[in-house]
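All protein chains but one are shown at their positions in the complex.
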Amino acid sequence: MAREFDVERVRKDFPILSKAMRQGASLKYLDSGATSQKPIQVLDAERRFYTESNAAVHRGSHLLAEEASEAFESSRQIVASFIGAAEDEVIFTKSATESLNIIAYGFGNPDSGSLCLKPGDKVVVTEMEHHANLIPWQQLCKRTGATLAWLSVTDEGRLDLSHLNEIIDSSTKVVAITHQSNVLGTINPLDPIVARAHEVGAVVVLDACQSVPHMAIDVRELKVDFLAFSGHKALGPTGIGILWGRAELLDEMEPSLFGGSMIESVTMETATWAKAPRKFEAGVPNMAQAVGLAAAINYMSDLGMAAIHAHELALTTYALDALNGIDGLNIIGPNSMDSRGGTISFTIDGIHPHDVGQVLDQDGIAVRTGHHCAWPLMRRFGVSGTTRASFHLYNTMDEIDALAAGIKSAQKFFKVD
Amino acid sequence: MAREFDVERVRKDFPILSKAMRQGASLKYLDSGATSQKPIQVLDAERRFYTESNAAVHRGSHLLAEEASEAFESSRQIVASFIGAAEDEVIFTKSATESLNIIAYGFGNPDSGSLCLKPGDKVVVTEMEHHANLIPWQQLCKRTGATLAWLSVTDEGRLDLSHLNEIIDSSTKVVAITHQSNVLGTINPLDPIVARAHEVGAVVVLDACQSVPHMAIDVRELKVDFLAFSGHKALGPTGIGILWGRAELLDEMEPSLFGGSMIESVTMETATWAKAPRKFEAGVPNMAQAVGLAAAINYMSDLGMAAIHAHELALTTYALDALNGIDGLNIIGPNSMDSRGGTISFTIDGIHPHDVGQVLDQDGIAVRTGHHCAWPLMRRFGVSGTTRASFHLYNTMDEIDALAAGIKSAQKFFKVD
Amino acid sequence: MELESLYQEVILDHYKNPHNKGLAPEKDIQVHHVNPSCGDEITLNLTLRNGDVSSVTWDGVGCSISQASSSIMSELVTGKPVAQAMQTLENFSELMASKGTQSGDEEVLEDAVALAGVSKFPARVKCALLGWMAFKDAVVQVNGREEDQT
Partner (left out) sequence: MELESLYQEVILDHYKNPHNKGLAPEKDIQVHHVNPSCGDEITLNLTLRNGDVSSVTWDGVGCSISQASSSIMSELVTGKPVAQAMQTLENFSELMASKGTQSGDEEVLEDAVALAGVSKFPARVKCALLGWMAFKDAVVQVNGREEDQT
């Protein structure tokens, strides 16, 4: 039932967008790849939780505890149905980073049964992974004696699948891969990778940080086995992430955080675990943030993920066009609209990304500069960093015009035009 | 500069306290041991972060990122000075549970150098620990081959120190202990325990969940080596906790969560770490929650921790008196004001705690019932659970009168009076 | 007053005088269930004969709701064909999930309809289900065992 997508109406829900920046410039927020802004509906939902229902969930027989548990568990339901998952498969973590680490710890625990890696086993990642989907696997391999291998990236910023069958071979137990690159904007072709992984009996871990906030996702359709994303990039609060896993795998996998609420029974010497999702949610959880994330998801669902996606693709088309018109600007990543999302990295001949960012900031244009937590990818492209513009549902063509104008004035200022 | 403590003025800052409960009853919130309520100042600080400065910290050269980083790091400063710590020793986690797990993982990592446990080493806890300060150590012992031992609890709910020197012996590497029991209210005598631990070269990990929100704490005076607490019990938001550790130990200790922002350098095959606190804060952090926690600390500091503590002691004195006047009520824990805080557990002859809680709930009295995540302690006292009333700065004598009256009507209802 | 609708007289009676409490020595199987959030426990002995539930005895600690519910359950299922007992369990689970919208079929659930009020208190539903879930588990395990033998 998606209505016409009205960006001006959407923008009214985001109070920060009317903030005055340096010297009174208006904010042009093009850094949603790092974190998104939050609509007032999310802030209100969190506040309502605190002022009306705040109590420790699952731990009291009083009315507040009942309402808090209801709010928390119905948030879980909202997340589950948003990604096509069963409710008990959705685990609240603090971030995608934590979600991915939980999986990596699970695969290193001898009590995880057949999931536990051993020397000779292989973990496959890609050269475009965010550090959060790379270092946990490096550490897992170090702990277990397994080997880390990776799919490399082509000059166009695509995964090189020409050696797929050698890289993902019968020793491969885990394939951990990003859905959409946080640097290049590339949307990776999951079908052949998932098919190959499952052919050799490996599980597929999907880093969906940059896809869940921008397009409709169904974990069953993607056929992946685990999925992670962060709330703060999806219009939700900071301090919350999601870990989704297939029920059978969550059942087999050991938890990595131990404490209250995740137990079945405890003595001084030993303890047994509750079933998922509880097993993976030790301690009083981030209840208000779960409620806030559910509000963010409801906000996006009301607008319609298809409409949001279409809006962002239109922005990206417009932006690629505008940026390609600037001499001395090099797009790092796909320079066409084929399988890419609204994240564009670039370099400017003769100006360091930091300096580009600084000049843009002067005009209220917020971009990110540096290695974007994907240092190996920077080396792959022989750059020390890039400037990155990344879009979300509240961005406009005007902001892209401002970006292009800002880049040109940076070139003028640094006399490289 | 503590003024007269004016509980009625304080209560006005907590919107939830005017909530109408079942059948219109007013809320008597006596469950702060599980989680505290939040003053409006905390909610406003979080909202202000989102509407004025929201951006990923440490990651952008734009104004918002600058303001967000400033807000986040000055929150760290506020926490540090609240507990007498150096700024770089304060790590933002998601909860005390996570804080304690991070320490336990650190002591199990061979790269932590001399900190890493080996077979023959010993970890000492107590019989009154919350599961969050017990199970991580069980698991650490399991992973490393170290042995778990514990100080037992006397009938009065005090630690039995008569075998202190045998239990904490030269093989002991870690002593993990709660400052104040979340069940009994007992405040543990740290001096002899810390002295003995340091004598044998063990580090002391203090679970300060139930003390930091209620009394002035200085980590240097306590002479402990690590300390953990949760924001949500200290008037702060959910989804944030603190890990404090002595700089030398944080330096030596390996992190357990891997990803962005905690690195120094990364290749496809290996990575090195930034210095603490960054090393332990992988990913985009819980920025808004850090800001909220700082606001909570400022709120408490403004009132004065001494004044808060005095108010709570007065409540506890009054409550012990009121409860001791009820036939068939048994206090589980110290029945005097000597070294105890505002948490009182009890059982009622002939009525199960769940049923007590239910009757109290009917009158808007929120208590917690069950094992309080301290199952071994329940076994020690031969009960399946207790009813627990726990106080915070917003509680009043009237609420305690209501509690006593509620208990009596439960006895009447279940015909055990 | 809501309290009386939750704690009906019949519940308090079963609580004070629980039926089939105390474990019978003979049994096909014994199961032990706990409620991790409150620490309540039940041990249940089950005997089946010719496809009928011939004996359910139990012991344990718990609140009035869990004790009364276990007592009522043990009465309800004893003597019934297993399939019918499982159907009763289904009905009861549905009643507990109804959030106060159902009053229960007295023909099937007999005394257990007194527990209808529990469904309005989500935190107490697991108390009411503790004994029933133990019974269900016991049946599943006995049947599993029999299948193993064939």
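Order as written gives the chain letters A, B and C; numbering starts at 1 within each chain.
Following the convention adopted for this analysis, contacts are C-beta pairs under 8 Å (C-beta built on N, C-alpha and C of every residue); 3 or more make two chains touch, one makes a residue touch a chain.
All of these numbers come straight from a predicted model, not from anything done at the bench.
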| said: I'd like the shown chains that the missing chain touches, ordered by label. | reply: A, B
| query | Per the definition of touch given earlier, which of B:L164, B:A274, B:I326 or B:V383 contacts the omitted chain? | reply | B:A274
| task | Specify the residue from the set A:G106, A:P213 or A:P353 that touches the hidden chain. | result | A:P353
| task | Taking the full complex into account, find the residue in A:N54, A:S256 or A:T369 that is in contact with the omitted chain. | result | A:T369
| field | Candidates B:V10, B:A34 or B:A65 - the one touching the absent chain | value | B:A65
| query | Mind pulling the chain B residues that touch the left-out chain? | reply | 58-61, 65-66, 69-70, 261, 263-265, 274
| Touching residues on chain A - with respect to the absent chain | 22-23, 352-355, 358-359, 362, 369-371, 375, 378, 384-385, 413-414
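The criterion applied here is as follows: only the chains that are shown with their structure count from here on.
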| query | Per the centroid of Cα atoms for each chain, what is the distance between chain B and chain C, given in Å? | reply | 38
| note | Here the gap between chain A and chain B, centre to centre from mean Cα coordinates and rounded to Å, is 31
| note | The distance between the C-alpha centres of chain A and chain C, rounded to whole Å, is 45
| said: Two or more other chains touching the same residue: where does that happen in chain A? | reply: 59-61, 65, 261, 263, 265
| remark: Residues of chain C that touch two or more other chains sit at 37, 121, 124
